[in-house]
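All protein chains but one are shown in place.
Now for subunit A:
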Amino acid sequence: MQFDTRSLWIYLHFPRLQLDLIEAAQLKSFNVAKSSHAQALPQSKRNSQMDTSNKANDAPRAIVDARTNTLCQLNKKALEQGLNVNMGLASASLSCSSLQLHEYSENIESKHIVNIADNLYLVTSDIVLAPPKAIILRVQNMLSLYGGLGQYWQIIKQVLIAQQVQFTAAASYSVQGAKVLALNNRAIISDDRKCIATQLDVCALSHSDIDPKDLTKLARIGVKTYADMRALAVAELANRVSRFSMSIINELQGKQAARVSFYQPKTRYYDYMELLYEISLTAKLLPVIGLCIDKLSEFLRLRNAHCLSIDMQFFQRDHAPQTHTFASIRPIYKSQDWLDIIGLGLESVKFESPVYALSLSCKQYEIAEVANDDMFAQKSTHLASLTLLSRLQSKLGSKGVNHLHFVGDFRPEHNTETCAIDSGNRHKNAQNSAQKYKNDYSSTSIFADRPGLLLPTPEPLRLKVQVIKGPERIQTGWWDDRPINRDYYIGQSEDGQQVWIFKTPTQEWFLHGYFI
């Protein structure tokens, strides 16, 4: 897509995304641990525990780029210890013995960029992803909505602060310009062309997308900053640099529009979370799953949606990942409700080896319907029953909890069908169809004198019984190769048991049911 060269762009650069991610996770897990232990521990112990974990969070920490073996992201503490970006690993560990190291992964950062974009998408429309470290926003069309750049930027800033990431941002009338400004740490958010131009003039070109070969060529003729380049005629530049670099330069000068494609958030939810340490006990896993579910519930809440089932994948250290589906009959979004169901479901799960990561995906969610029912009378019962069925199902499996359906067949074996309870919608349908049957048949009482319990297969009669009613001949089923030809009687035994018995044409007696 191409856009005119007059729109304003903001370039967001995240210099230490992976480090921010790790520190946020540390903080969260600390909070979870604190809340779960808080009740159990006396006050003095609680304080000391808080101190130690704060210390753990304050430890010098660095991200190492494995390809070059140098540090690429450092936290504040590490910087205080005299470490620098691009320092070799050996010298870094010599000068700081307590340094905690993590390997740099572009993948993690790219995934998180998408996460941030998802959050930004709720407040701004045109987002361009530039993984692994940047997001570009097209501001122009949002200005009239928010009433100016100042207000708009406040909103964006709030979202980013909530994400607990460090960033530098710059605005400019071209994508390249914004990028050069942001990477040169000239963080100006302004829509004043003059102001942007003066800031841009002092910026080095090295951070733009211009081909490094061309950059050295330009450096040889003394062109290092944007101001130097602007002084040269376009023709002279075009002689020296490649066509690609020339288009970047044109873009930088606002003569050509950037080619970008905007981000479209996915309609399905997926979250992957790597654990800080491996866990093998399901009970210990629950608080961590809670963090995942919190995110999902926030995602659903913002979309006014519910979901009926979620898939969780547990990545095990030495074995293939296990996937479990957790389903609810009542559409829910609240994390507490989901945790309840997952907790019950996990009771029967055993991990072969410790879990190092988990993922959560929700393939389908539905927009919550606004129910206009009577608030007090039946709704609470209805919700309670759906919650109950979800709980039972998650513990016993979906085959353990069934509805009965009546099928119009004379053969007693075939007139009852059990079917699992699937979702809220189907439950409603089942209710309607059964209601129909009820209205159709119960008034005529054709269901009378049928036993409450039927043996799955008739057994030879061994009780001594007295026939109190009968016979009733059932001779049917010729159409599907399971014909029956029986004379049914109702009998009563000496113990007072009323049983349903039948006689075959060969004068054999069978017991088929109990009148409970």
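One rule holds for everything that comes next: a residue touches a chain if its C-beta (ideal position, glycine included) is under 8 Å from a C-beta of that chain, and two chains touch if they have at least 3 such contacts; residues count from 1.
Keep this in mind: contacts and distances are computed from a predicted model.
Not shown: a single chain whose UniProt protein name, out of "RecA/RadA recombinase", "Autoinducer 2 import system permease protein LsrD", "Acyl-CoA desaturase" or "Cation:proton antiporter", is "RecA/RadA recombinase".
Touching the chain that is not shown, out of A:S125, A:Q336 or A:Q497: A:Q497 (per the contact rule at the top). Touch with the chain omitted from the figure is made, among A:A219, A:L454 or A:I484, by A:L454. Summarising the interface, subunit A meets the missing chain with residues 378, 380-382, 384-385, 387-389, 391-392, 395-396, 399-407, 412, 415-418, 421, 427, 430-431, 434-435, 437-438, 441-442, 445-456, 460-462, 464-469, 489-493, 495-499, 501, 503, 507-509, 513-516.
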